[in-house]
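Please read through the structure below; I'll follow up with questions.
Excluded from the complex is one protein chain; the other protein chains are retained at their positions.
Up next is subunit A:
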Amino acid sequence: MLASMAADDIPSTVDAIRSSSAALTTALVPRNQFAAYPSIIEIRPGTGGSEATLFTNDLYKMYTTFFSLQRWQTTVISYQTHAETGGEGCSEAVISVATPESYDLLRHESGVHRVQRVPATETKGRTHTSTATVMVLPKLGEDEAEVENGTDDDPLAHIDMKEVRIDIMRASGAGGQHVNRTESAVRMTHLPTGIVVSMQDSRSQHKNKASALAILKAKVAEKRRKEREEEALSMRRGAVKVGAGRSDKIRTYNYTQNRVTDHRSGESSHDLPGFMKGNGLKEMIEGVREWDKQRSVEVMLAMQEIEDEKKKKEGR
């Protein structure tokens, strides 16, 4: 009697443990500093020549249909066709997503996307592997760019302005009062890390500079943080190398097997045509988000262990 009553409690207790564990994980993992912002997504071909530009175009279509499914407000900032493949290929697409919090979801899309298929241009039926690179940036408003989002307080975001190259699209000629040009694009390069940020959003060159610098700092900080995390994780896990390396490919689109696999969460979708129309993308990103949370907790543990180890040594 008592045993069966106790047994009744087990499933609900297990559920309670699970949900509080999930809540604890969520509470432990700090929210991304730019989570609340709208975003800018950039897609560019990687390796694979004109097939890569075709795949870039496929990704472009995938994201635009996904955005309209989400009813997100978007503006195409740049869409450059690739002449060689008869207008079907795309050599650069930049989309601005006005929806707040879109950065928090889309930031997980940043990275190298790989495609395996027999390209339309292939005559001998061979499978090719090509890539496209997706980059997602938070879209900072004017005020946020000015205060630089508190990145000033983040020691990892500290950069020496002497190591930043600023390129401004300039007219040849006298400048100043002589011309009323509208070109305001700014490109910034952090020389030690090679990180590049281009900004052409505002009509004010000064504002573009301010937002480019804010994003540059955030990206440098992210890179440094990742390096630190990888190091901590590989120490915790012994000699085992962590993952496939976060800078590597994040997802494979295999047309011959009708499969999309995310290499971080390990999850797959077996409806590739549907996926390319934006179906299942949200679920896959949610999976990556979960993976990212777990990983963050592990990173925190690893960091703590390194701290403890240090203290022990000092105490001795």
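As a convention for this text, a residue touches a chain if its C-beta (ideal position, glycine included) is under 8 Å from a C-beta of that chain, and two chains touch if they have at least 3 such contacts; residues count from 1.
Simple rule for what comes next: contacts and distances are computed from a predicted model.
One chain of the complex is hidden; its UniProt record names it "Ribosomal RNA methyltransferase FtsJ domain-containing protein", one of "Proteasome subunit beta", "Ribosomal RNA methyltransferase FtsJ domain-containing protein", "serine C-palmitoyltransferase" or "ADP-ribosylation factor-like protein 2". Screening A:65, A:81 or A:268 against the full complex identifies A:81 as the residue touching the chain left out.
Only one residue in the set A:18, A:206 or A:270 touches the chain that does not appear here, and it is A:206. From the options A:130, A:184, A:252 or A:265, the residue with contact to the unseen chain in the full assembly is A:184.
Take subunit A: the residues that touch the chain left off the picture are 75, 77-81, 83, 87, 142, 146, 161, 166, 168-171, 173-185, 200, 202-207, 209.
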